[in-house]
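So that we are looking at the same thing, I have put the structure below in structure tokens.
Apart from one protein chain that is not included, each protein chain of the complex appears where it belongs.
Our next item is subunit A:
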Amino acid sequence: EPLTYDISRRPSNSVEEEPKRNKNKLVSLPSLQAIKQEASQFKMLTVSVKWQKKVFEGIEIDVSLPPYVFKAQLYDLTGVPPERQKIMVKGGLLKDDADWSSIGVKDGQKLMMMGTADEVVKAPEKAIVFAEDLPEEEQATNLGYSAGLVNLGNTCYMNSTVQCLKSVPELKSALSNYSLAGRSNDVDQTSHMLTVATRELFGDLDRSVNAVSPTQFWMVLRKKFPQFSQLQNGMHMQQDAEECWTQLLYTLSQSLKAPTSSEDSDAVKALFGVNLRSRVHCQESGEESSETESVYSLKCHISHEVNHLHEGLKHGLKGELEKTSPALGRTAVYLKESLIDSLPRYLTVQFVRFFWKRETNQKAKILRKVDYPLELDIYDLCSEELRKKLEAPRQKLRDEEGKKLGLQTKSSSKDGDVKMTDAEAPSNESGESSTAAQQEGASSSEKGTHMTGIYDLVSVLTHKGRSADSGHYVAWVKQESGKWIQYDDSYPSVQREEDITKLSGGGDWHMAYIIMYKARFVSM
């Protein structure tokens, strides 16, 4: 088949004067020899060309014409344009304008052709950025997590606290806005210094690839809170991370208060503060009063019945206190039941694992296993009003999740839902802006996003060991990328999410001491 093909396809101008044309057209395979003879007579060469896996046999070359013509022949056969063809003849490439006689191609020779009609590779339009090209601080962010902190001698309680708090971007931005000018008069010098040191330390951590030494911060912290300077055998003692956490947050909340000193602008309170409305009830006298208070963390009390965070929280919101009853004229036992009145962006929960053991004069530790979820719903700890406000956003969230899972809700009921929420929206919005404005302060800028009462775990501060003043503290922080990083002083390492929930105690492994949840918002 290729034989007849070649002859008919030969460029016509070259064959006109040759009288054998007609005969050749009718040629069939047995007369191959005859053609070859003729070919050599008329300075024709028959070669075979190997291209990729195919071999084209019996291609004729008219040696009186430049090799470009031959390439055109091959173009017909292979579809490779002549300029992309590379024909290899005995260790050399066939040039378009070469002379056949000088190339020395013999009759029946095998040639090899390389070439494709493939598209030529092009560099992507957007140049790829390599980690190696980035400045050091950007390389750090590309690791997906920031650097660790050097242990300065029993400072793991401080390191892990700092790492946990650093994971709150809003706190970082509030700190970065803090400047000397913003210092209000009622902030004392040491608080100011501590705030600045915190800001610097956060900055260092973000910029550095290698572990940062928090010397300055530690010095200031001890200055502000001399209790952290306790020495034992000439070494600084291990301290309670919870104390450090609370004191640090308190200091920051004082110094970060806007100079206008209006209560609303307390950034720290807006981020972490939980408003509790408590009903204080005296069973003996039947007296009842209600009070509100603001705390920075919820306590999870651990007793024999508590197996889960939720139970512990409920337990913590109930309490008994003794106070003078005006009705009875003596001290009586009051029952205090609290409910959450407003939600923080970051909900901190402290596991009350340590208690003072008189016998040993030591803070002893409760090793009981208390599970905590990656996703916490505190709806039933909320007050009635708050619950009402949460209804609509929660419904919206459920819908979105349903959509994500591919569950098709009936279009009619969906419409109805939307209408309902639409109808409720204005009232909600106004309600929130009135009540939430004072509590949430900074978040008021994020109009249109609503709390749902659902929280996602973002950091865990764990303790390993038998007493609060010994053992080892480690921070486990979720990054924006969704990865969990364990900050064991100067060594950050990647962890799996399922291992985070295993820090729930019940053994001598690291167990959660302070955990922090981030609110899940839904935009409406």
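Please note the rule applied: contacts are C-beta pairs under 8 Å (C-beta built on N, C-alpha and C of every residue); 3 or more make two chains touch, one makes a residue touch a chain; residues count from 1.
The rule we apply is simple: contacts and distances are computed from a predicted model.
This figure omits one chain of the complex; the name its UniProt record holds, of "WD repeat-containing protein 41", "Cell division cycle associated 4", "F-box protein At2g27310-like" or "26S proteasome non-ATPase regulatory subunit 2 homolog", is "26S proteasome non-ATPase regulatory subunit 2 homolog". For the chain missing from the display, the contacting residue among A:Gly79, A:Gly92 or A:Gly402 is A:Gly92, taking the whole complex into account.
Note on the undisplayed chain: of the listed residues A:Glu132, A:Glu305 or A:Glu359, the one touching it is A:Glu132.
Residues of subunit A in contact with the chain left out of this view: 50-53, 84, 86, 88-93, 110-112, 114-116, 118-124, 128-134, 142-145, 481, 483, 486, 493-496, 499.
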